[in-house]
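All protein chains of the complex are present and in place, except for one that has been dropped.
Per-chain numbering from 1; labels A, B and C assigned in written order.
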Amino acid sequence: MSVFYILLLFMIIAAIIAVETDNLLSSVICVGAIGFGGSLIFLFLRAPDIAITQIVVEVLGLIILIRATISRDRTFITGDREFFGMVVSVVIIFVIFLAGMKVFETLPTFGTPIFANVPDAASQTYISEGMQKTGAANLVSSVILDFRAYDTLGEATVLFTSIIGATVILRKKAKKLLEEPDQ
Amino acid sequence: MSVPLPVFVAIPLVTAFLLPVFAKRGKAVATVLANLATISLLVLAIGSIGQSRVYEVGKWSIPLGINLVLDGLSSLLLLAISVVSAAAMLFSVRYMEQYTAKAKYLSLFLLMVAGMNGVALSGDIFNLFVFLEIASLASYALVGFGCGHEELEASFKYMVLGTIGSIFILFAVALVYGNTGSLNMAYISESIQNSGLNPGLAFALALFVVGFGLKAALVPFHAWLPDAHPSAPAPISAMLSGVLIKTLGVYALARVVFNIFGISLATGWLLLTLGILGMVAGAFLAIGQWDFKRLLAYSSISQVGYVMLGIGLGGLIIAREGNLAWASLAILGGLFHLLNHAVYKSLLFLTSGSVQMSTGTRELREMGGLAEKLPVTRATCTVASAAIAGIPPFSGFWSKLILVVAAIQAGYYWVAAIIVFVSLCTLIMYLKVQRYVFLGELPENLREIKENRGSMLVAMVFLACLCVLMGLLLTPCLRSSILDPAVKVLVDGVAYSANVIRM
Amino acid sequence: MLYALCFLLFMIGLYCAVTKKNMVKIVIGIMVMEYAVNLFLIMLGYRMGGVAPIIGRSDLESGLGDFLSKSVDPLPQALVLTAIVISLGSLALMISICIRMYEKYGTFDITQIRRLKG
Partner (left out) sequence: MKGMTIIVKTISSWVKVLIFLFGIYIILFGHLTPGGGFAGGVILASSYVLLMLAFGREFAEENLSLPVASKLDCVGALLFAAVALCGLLYGAADFFWNFIHQKYLMGTDYEFNLVSAGTIPLSNIAIGLKVGASLFLVVLALSIFRPEISGNKEE
């Protein structure tokens, strides 16, 4: 139990540093720390699939982020922010946070998942009959690629979309004359 | 004709996956394929009118698997999406020759269509989120397609706000799952009816409103729209204003509020207020604009306000247990306006694209006297302006009339007054467009311009014909097959879950 | 209490995305929000003293009874897998827009990038 608190506090501290530091590169590295903490916490929450995916995605995401920040002229942030606007947004966010605190009382306490209390929850069936119904021993695999494979098609499409979008945004020349051939 | 429902998503998806293969050569083949895909979707959507089915993906009965639900509201949305996308795709055949990387453009366009179709058909809340993300990501990339200064800035602003909206929606989905243990909309709705609305679910509802509100550009969350819609290429502006904000925003919000959580007094007032705010603020901001597409974009905010007003008014009457006839009349007005706005606003954006392509500018003060130079564009633009301003024989008049009648019958006289006032503002706005673009004096530098040819004209004339004919949807025969089932879905509210589970 | 800490992480991300004026900082704020939501979903499915939802040979031989009462919820894990990939996709797109804008404007500061009125 306490391991979760320690890791979450680590993530929160890393997040605060990532948000508040003025050096973009250290900010990006702190994001890496959050992701690494997240990956560890997933492992302790008994989600090895997510832990593996999180850590490899983290590595690649960091490479992408560092590409964006490194060897830019100004990695330090300069200039003041408008004080009034910041105070207002901090107050609003704090109010939402206080409102949100009440919400978590309605959830089942940590450690007793909701599916155990709902009689016809899908997860019950996934655990008890997922293996014979799909033949996969890894139930997460059986959920994402059989029971909810349609979601996964959507997810693969999201990745496809964003890659096409990134190559479109990064192409060298966007506009041409009407009759000019495409290069 | 009864095709399996995933075909609506599979056709654009598979075509989109194929298209980048034709990157350099075979641009013509890619264009033809993309057009075939949108036209076949149009045929399928017309074929699906009046049906209502549940399709279980992978033969897993709910709640094990994901289900797709085709009911009146979904088929109305499918129809709007396929009409606008067919026209916009036809328009892009020539218009997009100004840009490079056309095959990728077509692919992104089809992915956006696939995402919207997926949202309209989905019966599972997480699946709705995934398809919403597909459509949103494709639209972020398409807004920045020109890669100029303004395009990129608009795209970044849109992307940040849109992603925050998506995360809110995901958080709401997580809260709903934590409270009900289910992701299927019908099961969630049943569980909420049994246990009542606790603070957790109320917070989730608030997050849904903010998230979908960001996608629909309802007024406190509209900052991205006036930048993003003008910056996109014209056919994409038509898609974004015509259907994207409605599918991802209004439709999803209506589905969540009416069919999952059930309408209550508070949510009814909330929707009505959001609608009125949007209508008034959009109209006032639009009148002052001098950029043609920016004016149209602000006008979109105002017109989406009408749709929200109709739906919210209907919901309010239902929650007050008033006369259901007036409630359904208000919702009918809202949904009919949604369909109308999809047609004429996309037509207006296409004409603005045609004007921009001929003259090279969007600034109203630099144009004038284009009536003789661009006769077809002028004629279609006039039809669309008349329709949006609510001149009697055209479609826009009827939907506004229905809204006014419903508001008066239900005793909300001030709402009726606001509707009439805003439609006067709309009239002024479009008189301004007519005056500065097509009448007046032709500037020296625009003497040589010619009317655009080919597919662009076909697309504009197609939509203009629809604009004129849309009023026919109110004839009993068409109304009972297209509009009434959609209204019934919303009026029935949480009976949705029983319908889906039984089907 | 753990849920509240998770929500705090979410709010730090939201604060960063809303108030910061640097594009990379905004992207980082959005990433932090995504981490928080993913973590929240996984926490919902955790069972005290649970095991991972992967059936081993020994579980099958001893009958599934023990596994049934101990396995954590596989459904949120599937959702988070989807959400992680979606966030990676949007990160890639966002960063490419940032880089392209840096090339155009020579800065990451959004207060200096004000061509549009809003």
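Odds and ends about this structure:
The criterion applied here is as follows: a residue touches a chain if its C-beta (ideal position, glycine included) is under 8 Å from a C-beta of that chain, and two chains touch if they have at least 3 such contacts.
From a predicted model like this one, the values you see are computed outputs, not experimental measurements.
For the omitted chain, the shown partners it touches in the full complex are A, B, C. Residues 52, 54, 57, 60, 81, 84-85, 88, 92, 95-96, 99-100, 102-103, 106 are the ones on subunit C that touch the missing chain.
Within subunit A, the residues in touch with the undisplayed chain are 48-49, 51-53, 56-57, 59-60, 63-64, 67-68, 71, 73, 131-132, 134-138, 140-142, 144-146, 149-150, 152-153, 156-157, 159-160, 162-163, 166-167, 170, 172.
One chain of the complex is left out; on subunit B, the residues touching it are 4, 6, 10, 13-14, 17-18, 20-21, 23, 55-59.
One rule holds for everything that comes next: only the chains that are shown with their structure count from here on.
Arrangement of the chains shown, judged by which pairs touch: all-to-all, with no pair of chains left without contact. For the pair subunit A and subunit B, the distance between mean C-alpha positions equals 29 Å. For the pair subunit A and subunit C, the distance between mean C-alpha positions equals 2 Å. Along subunit C, residues 14, 44, 75, 79, 82, 86, 89-90, 93, 97-98, 100 each make contact with two or more other chains.
Chain contacts: subunit B has residues 126, 130, 133, 137, 140-141, 144, 147, 152, 155, 177-178, 183 touching two or more partner chains. By the touch criterion given at the top, residues 126, 130, 133, 137, 140-141, 144, 147, 149-150, 152-157, 159-160, 163-164, 166-167, 170-171, 173-174, 177-178, 183, 223, 226-227, 231 of subunit B touch subunit C in their complex. For subunit C in complex with subunit B, the touching residues are 10, 14, 17, 23, 26, 30, 33-34, 37, 40-41, 44, 75-76, 79, 82-83, 86, 89-90, 93-94, 97-98, 100-101, 104-105, 110, 113, 115-118.
Chain contact summary for the complex, subunit C toward subunit A: residues 1-9, 11-16, 18-22, 24-25, 27-29, 31-32, 35, 38-39, 42-48, 50-56, 60, 64, 67-68, 71-75, 77-82, 84-86, 88-93, 95-100, 102, 106-109, 111.
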